[in-house]
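Step one of this worksheet: look at the structure below.
The complex appears here minus one protein chain, its other protein chains still in place.
And then subunit A:
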């Protein structure tokens, strides 16, 4: 795991070019390409939220898609039952709060019960099936297996004066881009704050942090709730770009997000976006013809990355000689 202090920040001119390219993307490419990139950036936020707990606090979550799905469902349900102007903002807040509350409840029972490390991962895995069953069983609210679709489209802007329809690819893209940058800066602020340092200390040695007088379970619940709220937010952003169905909470989605983060590099934050974009674009090239082979590839990628390349793309780029060609340079 890398320590941020050891590395120089990305060069500012390179960062500027990257931002400019991202801003101009919808002007150059088609609507389809724009909404595809928007979708992948949403997944990037989702992966970022996993990196926050997996890479920084050592909590491995095999059911992270629960919180993504909970956010999307909360957004859809809120839009359906709050049919007035400006409801989108309330729905987004709702989409962040619901996963947060689930996370706090789960965290209270598990972290205070000292279920840490590997067994936390196992319980979250078991929980995925349960939450999926709950959504299918309560079909009056969630639409069951058919998914949730009959809600008014989410709108941004000032209600009644200036409204943007989020279903337009360009509006969705810029919303997602701003959100992605915002979430990244928030995550960066958190891991570099005092709180973030305690979290990283917990990852290294939980007992020692406890002896230093910190309330470890409480800290874990807090970071878990923040990460799950962020996952819920990404789920809400996904609503105008995709389709709300129980598939959003599938075990495959939870597995793929782990692979995104592992490939990009755990504990690097920016690696979450890198891994997501690399693997997702690879998927669009490969998976249309071979769904079975694609998942096989994902499984093998998980094994190989863990065995021979545990630091991921960003970790590798930061520690190897051709580093000067990349955005990241070691001091």
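In this section, a residue touches a chain if its C-beta (ideal position, glycine included) is under 8 Å from a C-beta of that chain, and two chains touch if they have at least 3 such contacts; residues count from 1.
Definition applied: contacts and distances are computed from a predicted model.
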| note | Of the listed "Putative tricarboxylic transport membrane protein", "Urea ABC transporter permease subunit UrtB", "ATP synthase subunit b" or "NADH dehydrogenase", the name UniProt assigns to the chain that isn't shown is "Urea ABC transporter permease subunit UrtB"
| message | Considering the complete complex, identify which of A:87, A:171, A:255 or A:279 is in touch with the unshown chain. | response | A:255
| field | Which residue of A:201, A:282 or A:301 touches the chain not shown here | value | A:301
| said: Looking at the full complex, which residue from A:58, A:143, A:232 or A:271 touches the chain that isn't shown here? | reply: A:58
| field | Absent chain, residues of subunit A that touch it | value | 58, 60, 62, 106, 108-110, 112-115, 117-119, 121-123, 125-127, 129-130, 133-134, 136-137, 251, 255, 258, 262, 292-293, 295-296, 298-303, 306-307, 310
